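What follows is a single structure, written as structure tokens, with notes after it.
All protein chains of the complex are present and in place, except for one that has been dropped.
Coming up: chain A.
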Amino acid sequence: MYASTQFFWRFTESSLDFMNSELFTLTYGALVTQLCKDYENDEEVNKQLDKILFAHALPVFPLGYNIGVRLIEDFLARSSVGRCQDFRETADVIAKVAFKMYLGITPSVTNWSPAGDEFSLILESNPLVDFVELPDNHSTLVYSNLLCGVLRGALEMVQMAVDVKFAQDSLRGDNVTEIRMKFIKRIEENLPAGDE
């Protein structure tokens, strides 16, 4: 698929942390390769990585989403961040705390919509795509689509329905990677009566 056995090394200092993040990066690469083998086209792979919420859709196996719904618990336990007051605060927490904690990068938060319900995360570098090149026949593959699913799943668990997608992708020729996040609505907590 991509340059599987020829890894294009980037110079970095070696450290325990760095080496361990490669395990995640390389595992993710192996997973995307497997998905490309399993499914006929990139569109399908993109869906598998994220999740489609349409009721009529074929059963899709929501990888990113599933990770997100679990990751949020881990995040809340580790970071002891309180409830965010508004979407702006949410954006800051995602960029400065969550991304830093799990991927070691701090994207910048920009391009707020006038209504304050939409913003962009700009990633100067994307650890998921270390060692990766997209071959020509996979130019529509949104390689890092897992991230969209993770963000959606995690925020859904804290009662926020959001739409997340890639606006720019360094793997497909853009200078930076840009994730666009849009607040859809607040999800009402459906707790059965009698629960706290």
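The rule is short, and it goes like this: a residue touches a chain if its C-beta (ideal position, glycine included) is under 8 Å from a C-beta of that chain, and two chains touch if they have at least 3 such contacts; residues count from 1.
The rule is short, and it goes like this: contacts and distances are computed from a predicted model.
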Choices "Trafficking protein particle complex subunit 6B", "GPI-anchor transamidase", "Scaffold protein involved in DNA repair" or "Pleckstrin homology domain-containing family J member 1" - which one is the UniProt name of the chain not shown: "Trafficking protein particle complex subunit 6B"
Absent-chain contact - pick from A:R70, A:R88 or A:K185: A:R70
Listed residues A:L26, A:V93, A:I122 or A:A161, member touching the removed chain: A:L26
Contacting the left-out chain in the complete assembly, out of A:L103, A:L121, A:L134 or A:L171: A:L103
For chain A, the residues touching the chain missing from this view: 4-5, 7, 9, 14, 16-17, 19-24, 26-31, 33-34, 38, 48, 59, 61, 63, 66-67, 70-71, 74, 78, 100-104, 131, 146
